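The complex appears here without one of its protein chains, the remainder shown in place.
In order of appearance the chains are A, B and C, and numbering begins at 1 in each one.
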Amino acid sequence: MAVHKVALVGAGRMGSLHGRNAAASARLDLVSIADHDPAIAEQLAAETGAQAASFEQILADGAIEAVLVASSTSSHLDNVLAAVCAGKAVFCEKPLSLNADALAAALADIEGTELPVLVGFNRRFDPHLGKLKQRFVAGDIGKAETLHIINHDPAPPNLAFVPRSGGLFKDFTIHDFDTATWLLGEPFVEIFATGACLIEPEVGALGDIDTAKLILRGASGVLCMISNSRRTGYGYDQRVELFGSEGALQVGNVHVANVRQLGVDGGRDEPFLYSFAERYAEAYRTELDHFADVLDGRAAPATGPRDSLRALRIADAAERSMSEAMPVSLAVEDAH
Amino acid sequence: MAVHKVALVGAGRMGSLHGRNAAASARLDLVSIADHDPAIAEQLAAETGAQAASFEQILADGAIEAVLVASSTSSHLDNVLAAVCAGKAVFCEKPLSLNADALAAALADIEGTELPVLVGFNRRFDPHLGKLKQRFVAGDIGKAETLHIINHDPAPPNLAFVPRSGGLFKDFTIHDFDTATWLLGEPFVEIFATGACLIEPEVGALGDIDTAKLILRGASGVLCMISNSRRTGYGYDQRVELFGSEGALQVGNVHVANVRQLGVDGGRDEPFLYSFAERYAEAYRTELDHFADVLDGRAAPATGPRDSLRALRIADAAERSMSEAMPVSLAVEDAH
Amino acid sequence: MAVHKVALVGAGRMGSLHGRNAAASARLDLVSIADHDPAIAEQLAAETGAQAASFEQILADGAIEAVLVASSTSSHLDNVLAAVCAGKAVFCEKPLSLNADALAAALADIEGTELPVLVGFNRRFDPHLGKLKQRFVAGDIGKAETLHIINHDPAPPNLAFVPRSGGLFKDFTIHDFDTATWLLGEPFVEIFATGACLIEPEVGALGDIDTAKLILRGASGVLCMISNSRRTGYGYDQRVELFGSEGALQVGNVHVANVRQLGVDGGRDEPFLYSFAERYAEAYRTELDHFADVLDGRAAPATGPRDSLRALRIADAAERSMSEAMPVSLAVEDAH
Partner (left out) sequence: MAVHKVALVGAGRMGSLHGRNAAASARLDLVSIADHDPAIAEQLAAETGAQAASFEQILADGAIEAVLVASSTSSHLDNVLAAVCAGKAVFCEKPLSLNADALAAALADIEGTELPVLVGFNRRFDPHLGKLKQRFVAGDIGKAETLHIINHDPAPPNLAFVPRSGGLFKDFTIHDFDTATWLLGEPFVEIFATGACLIEPEVGALGDIDTAKLILRGASGVLCMISNSRRTGYGYDQRVELFGSEGALQVGNVHVANVRQLGVDGGRDEPFLYSFAERYAEAYRTELDHFADVLDGRAAPATGPRDSLRALRIADAAERSMSEAMPVSLAVEDAH
């Protein structure tokens, strides 16, 4: 099996995660790392055995087959376009863009290159969710009637990140929109969203919310409830429950270790894994492994720009629903 | 401790349940049972050691201290009024009425008698929910931010019952409205409700729904999600989860027995208790025990006509929200 | 269905438990209570609506159909013999005797009266263990290979009780001997027992142990491990696990309430029920209900003097195994 030379753009939190996974993969050879802050690029390069480089050098390097884009969200789309235009396959951390119209406009250009672009909706590669979907598709619980998603973060984000995050729905709930669409295998036709700033007043002062509840209706009539919170007090709370005509399937939280302590105040399990980095560590590795399959030509990207656009359109509708305090219809055609 | 002579009005499903509990109680003496079908009254009377009687005889019997009202819903309010006017204390199965305005109009008459009227919101007497509330009130999870209630029935109701049920919100969700208000200890100010007929088309043909999702907002900003379904395929699914600023509290389902079987297809717990009658068996007994406390003069009714009216107003608002497809404000004053 | 007049002998801890259950039963009428301390008898009589009486008065009262024996262990056998000789059916708290030879000698006398004698091995009436046995008998896990019993008390017994308890094996492990025999449906042929005083040195000073591990071998080759401890630090730990050729069945502990709290230190369930009185509350009620069936002539006693003798013989062998530090054979014939 060929080893694919790849470069990384963006050496921050997500870039470091993907860069380390690429360096540890036997199927990828991380050769270059670019960041607008060269010191950060050099530090990660030293750690992973890669070279710091400029994005232009990466694009010009014919030996580099693919680019991992993990720069700041606002530059994702430009970087992806530049990479495919330079003939590189792309793995891009989600979201591809915060602007649905801009993304829709760029779709033709991206797809025109016929180069594979994988968008990092990491949950699609989680083994637990994958098993749930597998059982659902196998008919174990009959026809889907209701989907519940709990997506609660352990603690509010760094306040400096909030203004450029795109807001809760585009930054955070977007994972749920993609997960729900993927699990159910059908588009949503209507959404109602409501939210509040219950946790961190500074988040509200920046115009964002930290708590949200949403109800979506799918094309088949299936109903979906999503709960978001930016604080739990007990680690990462990520649960999915799919109710069907013949039963239900649940994915629960994952504990730090499979240890239980019995004491005077009851039985106590270890805490949940603290954040997405731990909870989805395996999913991130599997995601890159899937990207290697894509580079091998053995698989099409499991999630691409159109999935990203679909989730973004739902996030836009959620914002409108919340601001107008009414349900909003989703134009199913938009996403296809 | 005095033993209180009580009579039962209505010997159907709920009447039999309450009648048997009253007969088994050492604090109540079930002496008379009335039903519009005398044969049913006589059968339950024979089983419980009581006498069949007419409602008029019961009202006229000065030895009878209290009346348990478990007749058909449409007669609840009239029976309660007649009983208190005859000087009897009353335990009335929920809902007191399906018509909020009629109930509001009758409130003064009921309260004018100064006789205690306990309304049977059985969940308030469930030991598991009671423990959750106790821990919440003790501050174990800080300030409430979100409440999730799953209330899924094992199987759709008898179709003959649907037209006189008052509809899903007044018949079924009303328990959730009361539970949520009781647990949070604050009124709701807004509701959004949506529903569908996904399970039993006949229910839809009768103008009702069998699946619903609701979002409520409390006076403090707390958000509440309610999920209703008339079918599970796996017994009675009744879960409550309260998320606070410092943690969460969960009440799960109760299994038929605490037995786990390990086999080639995994570990399997016993099924959940099948329906409300099993799940809340202890709550129904505790409820009557509380009624004996009320008759002893040692307690005020834990839930009375005003709680019933409050829940009914929320159910009315839920219907309006669903039919108008928009959030509806709740007039907090109405209920007090 | 007839209501059976019964009397209680012994108004201590176990006597109060059985007396209250008898008083609350619709099928039994507790009329008299005797205790060597009349004040205690009178107190329980006042609480339960019975009369204090002497044991002689009870035996002479032709209206009394049955006697519940819950006096001190050393008087069990004499009281049972006196009761059956007076023509009364008997329910006797376990153990019938601490002396196997004395019990064996009395067997003919007891059985000669042809009066039913039920011995209170309460676990046989536990719904969870009953469900495990039902599933095993139904063949759900194939042929039994191994049985594990954990029987750990929350805290050491009152030291004053230790000298008259008969020692750990006759007082405590005897439940496990009966449970194991009942669940497996076969006699044991060999036992190895070892113990230690690890918890309370005073127990050791009194010649007893507080911790024990035992291995038994059944007639079919099945192996059984029993673990005993007089202290947990976390309530009553009572678990049974039966491993078969096609799977396993487990009965776990029962929690105070079905509530889970999520916090910074992990997920925490409510404590286990604290002691046998709570854990087996339902079993004790069912046991008396079964005794009412016996009095109705609808059932033979589920556990009788021969079961008591069998368990006692095993306890004797356990003592010998521990003192001689070697396995001891069990004469299967003895018990039949």
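Throughout what follows, contacts are C-beta pairs under 8 Å (C-beta built on N, C-alpha and C of every residue); 3 or more make two chains touch, one makes a residue touch a chain.
Since the model is a prediction, treat every value here as computed from it, not as a measurement.
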Statement: Out of A:87, A:185, A:207 or A:252, the sole contact with the unshown chain comes from A:252
Residue, one of C:49, C:112, C:185 or C:221, that touches the chain absent here: C:221
- line: The listed residue (A:14, A:52 or A:132) that touches the chain absent from the view is A:132
Sole contact to the chain not displayed, among C:5, C:27 or C:148: C:148
Statement: On chain A, the omitted chain is touched by residues 23-24, 26, 127-128, 130-132, 135, 140-141, 246-254, 256-264, 270
- prompt: When the complex is taken as a whole, what residues of chain C touch the one chain not shown?
  reply: 141-142, 145-146, 148, 150, 152, 192, 194, 196, 198-199, 211, 213, 215, 217, 221-223, 225, 227, 229, 231-234, 237, 243-248, 325-327
- request: May I ask you to list the residues on chain B that touch the chain which is not drawn?
  value: 232-234, 237, 255, 262-272
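Operating definition for what follows: only the chains that are shown with their structure count from here on.
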- request: Compute per-chain Cα centres, compare each with the mean of all protein Cα atoms, and return the closest chain.
  value: B
Field: chain A onto chain C, rotation angle from CA fit, given as a multiple of 5 degrees
entry: 180
Query: Any idea how many Å lie between the Cα centroids of chain A and chain C?
result: 58
- prompt: When you check chain A against every other chain, which residues touch at least two of them?
  reply: 232-234, 237
